[in-house]
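Right, one structure below, let's go through it.
In this view, the complex is presented without one of its protein chains, the others remaining in place.
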Amino acid sequence: MNGLMKAIGFVVVCFIAAPLVIVVPMSFSDARSLQFPPPGYWLGYYEAYFTDMSWLRPTWNSILIASATTVLTMILVVPATFALVRHKFYGKSVANVMMLMPMAVPHIVMAIGYYSYFGQMRLVHTHLGVILAHSCLSVPIAFLVLSANLKGFDRTLERAAQSLGASPVRTFIHITLPILRPGLLISALFAFIQSFDETVVAIFISGRDAETLPRKMFDSIRQEADPVIAVISTLLFVVVLIGLLTPYLVRGLRGRLRTRNAGQEPPPAALAPQE
Amino acid sequence: MSVNTGGVQGRGQFLPWLLLLPLAAYLLVFFIVPLVDVAIMSVTEPKLSLDNYTKVLTGSLYRKVFINTFATAGLVAICCLLVGYPLAYLMAHSSDRTALLILLLVTMSFWTSFLVRTYAWMVLLGNQGPVIWFMELIGVQDPPHLLFTRFSSTLAMVHILAPYMIMNIYTVMKKIDPALIKSAESLGAKGFSVFRHVYLPLTAPGIANGLVLVFVICLGFYVTPVLLGSPREQMIAGLIGHQIEEFLAFGLGSAMAMVLLAITMVILAIYHRRFGLDRLWG
Partner (left out) sequence: MSSYLNLSGVNKMFGDFQALDDVNLDIERGEFVTFLGPSGSGKTTTLMIIAGFEQATKGHITIDGKPLDGLKPYQRNIGIVFQNYALFPHKTAVENVYFPLQMRGVGRRDGLEKANRMLELVGLKGFSERHPKELSGGQQQRVALARALVFEPSLLLLDEPLGALDKNLREQMQIEIKRIQKRLGVTTIFVTHDQTEAMSMSDRIVVFDKGRIEQVADPLELYHRPNTRFVAGFVGESNIMAGHVVDAAAGLAECAVFGSCRYPADDRFSNGQAVNILIRPEHLKISRKAPESGEWATMTVDTIVNYGDNALVIGHSGDHPVRVRVLGADVVIIKEGEDCHISWRPEAVHIIAGT
């Protein structure tokens, strides 16, 4: 049983890894279409990506929209999470479900809604429209990460601060906020990625002017399968790899002396951006 | 000692509502209202009637798409389980270093834009891709067309959704006390029977979580089926998009969207009553 399971497990590892591995050589291929093994290697498509405004503009749009979404999401989610984790009140469970709803509704449904609703508000094809929509979709992830962190927060620390003469406001600034910082950062990161990766709503409402990178990639794959996509894939892949390895590297460097790390570890792959 | 830990009991229920208010208002205006807009469109476009629903619920094309969607989502969920369970098992029962490496791979796959992963499958399964190349290498005459079939879209969706399944099962497996397995063995159970009577029941909650999650997400999948699937075997989301983009048939698209939403909500509501929604995403 044990051996069989593990053998299948290894095959699955290859299955999971294959698509991640394949895009890297493809990005250096000099073939005009999807050809493997590549007939030759060059950096031409990297050059193409970094000089072509039709790729750079969506990239910039995505960064801009994801950043603004992150800020807006956090401004809304942080106080709400405090309310939901730390207080008991009538209607709490309803509020809890409401925070998670945007994750449960299929994005295609929201896409139609935004297309029509933002159409009436003249927000279709604008950055603002995409930001407003993405902020809704980022709420559940940011909330889940932050509430997990907040639940693990030792409130005796706040009592200690008060007994030492800190008012509630100063306790929040000097104690609560700094200790929650890793959780806040991860929560914000999840919100950013959710927006940066979101495709379906962006396809319907971002239009030419606010075109995001996933939308541009979607169109390109659908029409011609431009090899530049392999370049972008490789770059995104590298960014994710760096992002994932950074905590380990930092901890490796810092961890020799400080063995018991008080900061919360990033949850591995717990939370889900939909498409 | 029952010392109350709430710091602000005195102010009663006022403060939490104040803290919740901005988000609640925001979600109302930018989440609930658009959703209601879809519901309204489904009965007013092009005119006030239930025609759209009649069409969606009785038309043979739509029925075919709905059945196809369910079948695909079910197939993907089961494939994810078949693929995910052994991998989670491998992770849970390897050295820390191996487990960490696999975890890193799974996490990486998870965080890699699914567009990138969809694209990668296009490369892998394409006519000039490595799979066909390998088939020709080992002498398969006239290899089959893999891309833009039900096979390619299902495979890609399994790949995209497998991490959800893996993480759900892995979390549960990690919590199993190895002493339980040992004690089962000491009580006379062997190999497969330990697995069947002890291990499998203990991992059942993770399996259930994973299946529900994958199934529900898959129901609403748009991009991967559109890019990789056969145009003749659409899923609901794809058809909705098609109706809107090609025919500007908002009423029909909205009606389908409402049906999709209703199905999703029913599944999640059942799940919520049994286990609680926040458990689902881990």
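For clarity, chains are labelled A and B in written order, and residue numbers in each chain start from 1.
Note that a residue touches a chain if its C-beta (ideal position, glycine included) is under 8 Å from a C-beta of that chain, and two chains touch if they have at least 3 such contacts.
Quantities reported herein were computed from a predicted structural model and do not represent experimental measurements.
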{"item": "Of A:51, A:163 or A:223, the residue in touch with the unshown chain", "value": "A:163"}
{"item": "Options A:18, A:97, A:179 or A:235, residue touching the unrepresented chain", "value": "A:179"}
{"item": "Touching residues on subunit A - with respect to the absent chain", "value": "154, 156-157, 159-167, 170-171, 174-175, 178-179, 257-262"}
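Following the convention adopted for this analysis, only the chains that are shown with their structure count from here on.
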{"item": "Subunit B residues touching subunit A - in the complex, by the definition given at the top", "value": "5-8, 13, 15-20, 22-24, 26-27, 30-31, 33-35, 37-38, 41, 83-87, 89-91, 93-94, 102-124, 126, 128-130, 133, 159, 162-164, 167, 191-192, 194-195, 213, 216-217, 219-224, 226-227, 236-237, 240-241, 244, 250, 253-254, 257-258, 260-261, 264-265, 268, 272, 277-278, 281-282"}
{"item": "Residues on subunit A engaged by subunit B in the complex (per definition of touch)", "value": "1-2, 5-6, 8-10, 12-13, 15-20, 22-23, 26, 31, 33-37, 75-77, 79-80, 82-84, 86-90, 92, 95-118, 132-133, 135-136, 139-140, 144, 155, 158-159, 168, 193, 196-197, 199-200, 203-204, 214, 217-218, 221-222, 225, 229-230, 232-233, 236-237, 240-241, 243-244, 267-272, 274-275"}
